[in-house]
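The other protein chains are all here in position, but one chain of the complex has been omitted.
Which chain is which? They are A, B, C, D and E, in the order written, and residues in each are numbered from 1.
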Amino acid sequence: MTPRADGRADDELRPIKITRNWLDHPAGSVLIEFGGTRVLCAASASTGVPRWRKGSGLGWVTAEYAMLPASTNTRSDRESVKGRIGGRTHEISRLIGRSLRAVIDYQALGENTIQLDCDVLQADGGTRTAAITGAYIALADACAHLGVSNALTGSVAAVSVGIIDGVPRLDLPYVEDVRAETDMNVVMTGEGAFVEVQGTAEGAPFVRSELDGLLDLAAKGCADLTRMQREALAGA
Amino acid sequence: MTPRADGRADDELRPIKITRNWLDHPAGSVLIEFGGTRVLCAASASTGVPRWRKGSGLGWVTAEYAMLPASTNTRSDRESVKGRIGGRTHEISRLIGRSLRAVIDYQALGENTIQLDCDVLQADGGTRTAAITGAYIALADACAHLGVSNALTGSVAAVSVGIIDGVPRLDLPYVEDVRAETDMNVVMTGEGAFVEVQGTAEGAPFVRSELDGLLDLAAKGCADLTRMQREALAGA
Amino acid sequence: MTPRADGRADDELRPIKITRNWLDHPAGSVLIEFGGTRVLCAASASTGVPRWRKGSGLGWVTAEYAMLPASTNTRSDRESVKGRIGGRTHEISRLIGRSLRAVIDYQALGENTIQLDCDVLQADGGTRTAAITGAYIALADACAHLGVSNALTGSVAAVSVGIIDGVPRLDLPYVEDVRAETDMNVVMTGEGAFVEVQGTAEGAPFVRSELDGLLDLAAKGCADLTRMQREALAGA
Amino acid sequence: MTPRADGRADDELRPIKITRNWLDHPAGSVLIEFGGTRVLCAASASTGVPRWRKGSGLGWVTAEYAMLPASTNTRSDRESVKGRIGGRTHEISRLIGRSLRAVIDYQALGENTIQLDCDVLQADGGTRTAAITGAYIALADACAHLGVSNALTGSVAAVSVGIIDGVPRLDLPYVEDVRAETDMNVVMTGEGAFVEVQGTAEGAPFVRSELDGLLDLAAKGCADLTRMQREALAGA
Amino acid sequence: MTPRADGRADDELRPIKITRNWLDHPAGSVLIEFGGTRVLCAASASTGVPRWRKGSGLGWVTAEYAMLPASTNTRSDRESVKGRIGGRTHEISRLIGRSLRAVIDYQALGENTIQLDCDVLQADGGTRTAAITGAYIALADACAHLGVSNALTGSVAAVSVGIIDGVPRLDLPYVEDVRAETDMNVVMTGEGAFVEVQGTAEGAPFVRSELDGLLDLAAKGCADLTRMQREALAGA
Partner (left out) sequence: MTPRADGRADDELRPIKITRNWLDHPAGSVLIEFGGTRVLCAASASTGVPRWRKGSGLGWVTAEYAMLPASTNTRSDRESVKGRIGGRTHEISRLIGRSLRAVIDYQALGENTIQLDCDVLQADGGTRTAAITGAYIALADACAHLGVSNALTGSVAAVSVGIIDGVPRLDLPYVEDVRAETDMNVVMTGEGAFVEVQGTAEGAPFVRSELDGLLDLAAKGCADLTRMQREALAGA
């Protein structure tokens, strides 16, 4: 069993850096870094809700995820130029939206909309989990900005786990991600309950005991991230 | 605890009906029914592979999922008319493709492409799991048609599970799906290993013991479906 | 003069099969088969009309036609994936809509919309004429469902005719269609009047006497189809 | 029976004006006017054929039709701005292409492509028939330019006919077109054979005798247009 | 220093031809010719303004520019068929709109919209400057038609200038345009003030004295065009 290229323990997160209020305009914004992965999360608040929700007294939270062309190892084509959003982008945008809505009390939010934008400035694995973890902080700041901090019923954080050479590992960078036999993204609340579990056999199918090991590791990682989120929000 | 509307036991599948060779043209085709859900799965085989794979000696399998406009309770707009594919469609197409590729030996397939089309004729919950379960049979027929049955390294089946009023249930129809607190789709091999696990908290986040219960139920359902797939393929 | 490959007389329809209420959700639905051609026709009724017609007291009927990718001899690309509808699809959708609107009394329909969806599950020539013939039955069921059967001022049926090796023939399957010198689609009312006549010289231009022969043949075919429509609608 | 607003006899064409070589760049070009309808037809010749026809030794002819936004009574939105071509545009482009290909000998054309562009500068009814009639002349000039005049096996012209207040009339301007119970476009060769017949009941369905009357009128109009085409091509 | 291919002096415009009311439907229309460049400019007036301007009491003027496929030396693909508008088209449409809005008093226009359409029928350099110069006349006619001629606060005209072989020249045709080291489009009011100055170094960067020379030349050309616009508008 070879050690990890960056010297981390198997259950150790990469260095996490959270910079709040990186932008001047949106109600909340965070530049979040999971090692080399850098995601800019913005939460723009606006009065009113989409047409299908008008008059309900309930708010709305939605999310869009995208990668800058030069964020990846080899430049990716710009989706605006291609004129269509790819399946992966669609899928991750939906995942982020669902994850954050899991801790929103629409009634308390009132007829306001919070639009989350998670733009990957640099990608080194785990961009969707960094996005969810950062978006939560931007969302919390936006709720505070709107004076509806009670609209948050809890916190969410997310982390990737995977099996590399038979060993379960936490928070995979790109070099591990491409080699993983199984790849799983887990979104959890600050209380340790599951919001999303998405596991995929990239190589051989995985058995129940492997799945159990990955879930344990994810719970550990999400708990660590939850603590860092609290510290970041406790700052100025 | 109320019984299920259709009188089933909590760990019981809906009536499953598999009609092979429903179409004349493609190499494999199946009309699969999970209760009121009716999905037409076709496997079209063609010589050659996409450009990025040429000369590798390896084959390719890909999938597209779609719903007919009148398949749903209330008519849905046609994606070809809207000029773009929605996020849900993208996501399910990708899931089906990944699931089937998990049991493909590209080397044995040779430089051939099998295109799976899963079109929902009628939707009553569980369309993606019916699609995967049916697509496997169409794929098996297409491999046989190409004379490369050894390109299949196993079988896959999929089922939905969910928690309704605190009770884990197997194979949710639409009326249960909309009420589920947690909704999970599980894809497993015929040997009982996991290919995909996708769980989502629709209402309250779910705890580990609930997750464990759902996984047990899914394993039971996939084993039942695997048996039915074998019987269908053993037919003429 | 060679006989037809399927042994039919030149003025004989293929075996026609009409299955009403093939779907649970829409107000009317029919699976119609003209030999190997299989079209699923659904009529979805909804209250209200498009914006440009609001307040007029008049209803609206519109149609969309599409082919499943695996319905054709060689798989066709999905128009939703291409992001645009092809000219042929557009043309046939418009033809179906015009044909059915020819027997609708908008006043009697009231401010309701009936959306016809004709999806070709399997194509073997004559898909547009099967679609029109089937759509009429779905439309009749939808009008009955809305309690406005008097909105139908008559019935419509359609059939293809063509000249193969100099001989006019009724209801061409694919193998005849590709060889036809002249190809004509005719839509007629149950009373034997014309709603649409579309004739195209595929090979050599055709003279008036040939056109006259084709129109006679079409009138015979439409009369036969009208009778079958009546029988189908007289069933449960 | 009221006379026609412009004083014409029922079987009389509007004033037809044909200006050859209206453009400097394409191999053939014509500004054709049917009364107030003004269509600019260009035939651009290029070496080579589409990919699917390469190496066949056969040429290709294709057509695109469009209307300028300000050509219509009320300004129409630009299809390039809408990002999609409408069904009517698609349908007419296909009709023009088919009609002109009916008189082309692909072998004699050799592996060359002629692209016909028919742009409506001003619309007053009958734009598609003016387009076909003018496109033939541009096509003839383009064939001459390529030195393959023998690629033309005949000529084509087109005219609209319709029934207004029970009376069959030739070459309908907009004011008659909107009032027509039946509307028919007929494309014929210079020898008087049919290339396309497209008749539509706009109001009440039409009977065989009415159809016969319209076809007679169309034959008269196409013969007149054929003579004018010959005269125009006989000019410098 | 070689003379110009068409024998013009360096500060001389090509023959300019302005035909007012070339179209029957729009409130104003002009066919304007700068030598071989031919642009059809239409100004369609309609009551009401875009949503974002409603209730302001202010009018709106907007413009769209496009080229017919056969207008260029080699046929260009149709943007409606490509499904997207190219950058050059976008840029010129915006330039025309801005230029004309510079002489509009929105208050005097009232809540009316004038849509300018500039369609290039034949391109031989300077299409955007011909479009602006012609659009002004169509706009003036449309304002008169609306009875709000006072909404025009002045006139605008535009011309291209460039440096060819070191010599500044006015109103470049295509053969000069492609050889120009520097290319500049200048829009000026009838009073000689600047509305737009757009200069681009196509070859070597240009120095201030060259820029000054080009601006002088443009002022001369715009003054000439202003005079011709006045004459055209003074006609019937």
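Operating definition for what follows: a residue touches a chain if its C-beta (ideal position, glycine included) is under 8 Å from a C-beta of that chain, and two chains touch if they have at least 3 such contacts.
Everything quoted here is computed from the prediction, not taken from an experiment.
K.L.:
Just list which of the chains on display the missing one touches.
P.N.:
Looking at the complete complex, the unshown chain comes into contact with A, E.
K.L.:
Which of A:D105, A:D119 or A:D216 touches the chain that is not shown?
P.N.:
Here the residue in touch with the unshown chain is A:D119.
K.L.:
Please pick, from E:R8, E:H25 or E:R98, the residue that touches the omitted chain in the full complex.
P.N.:
Checking the options E:R8, E:H25 or E:R98, the one contacting the hidden chain is E:R98.
K.L.:
Residue by residue, what part of subunit A touches the chain that was omitted?
P.N.:
Touching the chain left out of view, subunit A contributes residues 23-26, 29, 36, 40, 42, 44, 46, 64, 66, 68-75, 78-85, 89, 115, 117, 119, 121-122, 124.
K.L.:
Since one chain has been left out of the picture, which residues of subunit E touch it in the full complex?
P.N.:
Spelled out for subunit E, the touching residues are 84-88, 90-91, 93-94, 98, 102, 154, 184, 188-189, 191-201, 204-208, 211, 215, 219.
FYI, only the chains that are shown with their structure count from here on.
K.L.:
If I drop subunit D from the contact graph, what connected components are left?
P.N.:
Connectivity check, subunit D excluded: A, B, C | E.
K.L.:
Treat touching chains as neighbours and tell me the shortest step distance from subunit A to subunit E.
P.N.:
The distance in steps between these two chains is 4.
K.L.:
Sort the other chains by how far their Cα centres are from that of subunit B and give me the top one.
P.N.:
Computed centres place E farthest from subunit B.
K.L.:
Considering subunit C as a copy of subunit D, what rotation angle in degrees (nearest 5) results from a C-alpha superposition of the former onto the latter?
P.N.:
Rotating subunit C by 180 degrees superposes it on subunit D.
K.L.:
Approximately how many whole Å separate the CA-defined centres of subunit B and subunit D?
P.N.:
Going by mean C-alpha positions, subunit B sits 51 Å from subunit D.
K.L.:
Could you please state the distance in Å, as a whole number, between where the Cα atoms of subunit A are centred and where those of subunit D are centred?
P.N.:
Subunit A and subunit D have C-alpha centres separated by 59 Å.
K.L.:
Which subunit A residues sit where two or more other chains touch them?
P.N.:
In subunit A, residues 83-84 touch at least two other chains, as defined above.
K.L.:
Which label fits the chain touch graph of this model best, line, ring, star, complete or other?
P.N.:
The chain contacts form an open line.
K.L.:
Using the contact rule from the top, write out all pairs of chains that touch.
P.N.:
A-B, B-C, C-D, D-E
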